[in-house]
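Missing here: one protein chain of the complex. Every other protein chain is in place.
To keep things simple, chains are lettered A, B and C as they appear, and every chain counts its residues starting from 1.
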């Protein structure tokens, strides 16, 4: 921490700051500047938000943190990238560029099976589908719940694709974990710390989506909640942030991919469907994602988007998905990643 | 819903849109425009996000919702303002301007009792204090949990002030409800729908804070989750939104107060502490809040902010709070609100 | 400046940073930390953005500025508030709360005279009106230009109200200055440095509006452009920033008022019309502005808003403006400001 004194602060105010720094277990170190003094608080400041309270002292202009507050997620602590294993033989964060695909919501057996076969044929390695849906409106379709999980399991049985599905309530963690291969935390729950702590105690990979207004630093702190409970299998996912622009549903923060990869060892994938809200933008954003260094994608694909119970406008038709996968493979090759498309 | 056709869309594409509108249970009504056609879908569109799926049809340029999607929270449905009773004789949303005050976290018996006496003496009508703290970092102080609730209850016993405290986990709803007079939902949980649904089944007032990136419409949909479960005692709270400006912790969206009050019958209070992050901005923002038409405030007050376990920089000292309350009463009078300060 | 070294940086990288700091005319001062070193660059860093280039050195993690980069606008340099004189006997920044009012655009002689008489009768002290209009669309009404300035001058002649009007092109500065008492710089031109420099050479007060995405620090740097050319009569104006919220045209950053007043000695007024875009929000936001400590307002008033050539939806009718002024005077009294309403 750097404590910046006011330009008019006197000797006594400086002494008070130094005393308080010592009380908090740090060593003060003063730099006498041209127009004001600054005081370094030497010690491991991570997790010591309490130093922020120095700002209440008279004579203090500002308190500037120097260290990043996350540890287990940090590249400084673990420089080599983490490989998150989904099932034996399938990992995210390695050479293979991993595509997860499927409908927004599980709606019926026919719909999920048709989706699963289609995305598998095109090269997807996981099937996505929502059984518990967090919807803005209480009057919207809320998901098939356990029935949806059973249909996902049936689709896995038929196709061999592992499944990724969202959990929204700590109460349902155990239930969802009985069916899911990867537990997804949605953007709205990125700071649902009660949920994160429970997922930290599971032995399952977690797909943690960035929130709409979550800074990269806060996002890594949320990952840290899971990691610090013992579960090291966290996959990050950039899915668009909220900005003033309304031409897209959110604004895909593509530079978050290399920024995250420089700060953390965890794998990073991209969700172009929620980021843009428009089916016709999914392909260009998917190409951009692999070129920017992402480790994979999660994409909404629906057999008949115009009849989808949710997110129809941002779902690809199977044929468009298959065409995109072909071109994606060519981009992946330039990025030195493997991506096998179905046939 | 208004469905805007592309300028080049032909007769067949228009027919397809009309057919699909009818299938969804609406009546299509075409306006033939100078450069393109638009189609109105006549019917009660609330809760019918499914109309959005029309956007996937070829020939459709855009789908524009006309109706606001909330019902029970709406002023159109209930034009007169709602009075939310806290305890007999104390309500939010009426003539009295209600101030809730106290520390961010409950830290010790001495701290919470000292706070309670101080804020009561200055005219606060409820005591705030956190026992379950949602913290960005897993390494930060997470609250005293049930012990904190007990200390709050002791402070209520001593001062007679009802207490408002946060619940973050659906699992803890019953526990917190045993102690709290008002259950608070924090900004991070504004779209934690599992939590909202449980609170909708309680017979207790709920203080629902706006999220950092929640639009006013989404915010009212979250209130609708509680209302639609049967609990009509919801108090809204503007607490700052996330913007590009870093001089303040968040940006207090003061115009949200009259906007909310024109769209909903629910009472609206303001949290100047979290909105600004700086103790010296609390008084001017509190005056602005009452002048803008708010029904009350929730303010952080701590006996010794420089030693606070959380949010020290944005907590008022008791003497500063008392001074602010005096001036606030004068502003309240102009706003035709009563506000009794302690003595 | 504080230069934060990477945790793995070695002795040689540190030596390189120290050498470069000395070359730039500063004194390096190293704090040896627990996990990494930081280096203070001692000297007057203002205007020395060149220190940022240190970030390109290997071993440097981050460069953190400590000093605020503005001088002449700063409260540290000039602690007492500045009074900006408009005409003898009329100043902004003192005890009187100053209201400027009038139509968005000057449209006709009848319209501007009617407006001028109406706003004067209600207590406004300056007449606003646009002759050069910066419009988003090239096909929108662009203002009456010099003819508009002449009509404003005629309205001043009739009512005695000084006039504030916008200049958008450096080429027109001289022309506008022949008519205007206060030269307005609109939000879109807040970083039109060529224009600011020319206005810095005038002997006229400048009303400098904040831009839609201008941080408070950048805003004060723009004021500094005018001040550093010799013109010390700058009035600041918060007029809403761009955020994700669409219920209002912009988001009025009301906390910018006390933040600005703590950082600069310049007076600060508020424009509730552009900030909100809705006539019905002008009164509550005006009350909030005076309560938050603003020195005045600039408000759009039009005799017939439904026929206005621009900004009709955010213009008050004269009767509504007069009613607002009455209540505003009561709020001003609590804020210890004088505000004489017409009669």
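The rule is simple: a contact is a pair of C-beta atoms (placed from the backbone, for glycine too) under 8 Å apart; a residue touches a chain by one contact, two chains touch by 3 or more.
Because the structure is predicted, anything quoted here is derived from the model rather than measured.
Novice: In the complete assembly, which of C:235, C:279 or C:292 touches the absent chain?
Specialist: From the options C:235, C:279 or C:292, the contact with the absent chain belongs to C:279.
Novice: Pick from A:5, A:92, A:281 or A:325: which residue touches the chain that isn't shown?
Specialist: A:281
Novice: Tell me which residue among C:81, C:94, C:134 or C:162 touches the hidden chain in the full complex.
Specialist: C:134
Novice: Given that one chain is not shown, which residue among C:183, C:309 or C:328 touches it?
Specialist: Selected residue, touching the omitted chain: C:309.
Novice: Of the residues A:19, A:32, A:178 or A:327, which one touches the chain left out of the display?
Specialist: Candidates A:19, A:32, A:178 or A:327; residue touching the omitted chain: A:327.
Novice: With the missing chain put back, which residues of subunit A would touch it? List them for me.
Specialist: Residues touching the hidden chain, for subunit A, are 213, 215-217, 241, 243-248, 251-259, 262, 275-276, 280-281, 284-285, 287-293, 327, 330-331, 334-335.
Novice: Contacts of subunit B with the missing chain: which residues?
Specialist: Subunit B touches the chain not shown through residues 2, 4, 7-8, 29, 31-36, 38, 40, 42-44, 64, 66-67, 76, 242-244, 246.
Novice: For subunit C, which residues lie in contact with the unshown chain of the complex?
Specialist: So the residues of subunit C touching the unseen chain are 20, 46-47, 49-50, 52-57, 63, 69-70, 134-141, 168-171, 188-189, 191-194, 197, 211-213, 218, 221-222, 224-225, 228, 242, 279, 305-310, 312-313, 315.
Here is the rule we go by: only the chains that are shown with their structure count from here on.
Novice: Need the most distant chain from subunit B, centre defined as the mean of C-alpha atoms.
Specialist: Max centre-to-centre separation from subunit B belongs to C.
Novice: Hey, how far is the Cα centre of subunit A from the one of subunit C, in Å?
Specialist: About 38 Å separates the centre of subunit A from that of subunit C.
Novice: Which residues belonging to subunit A are in contact with no fewer than two other chains?
Specialist: Residues 242 of subunit A each touch two or more of the other chains.
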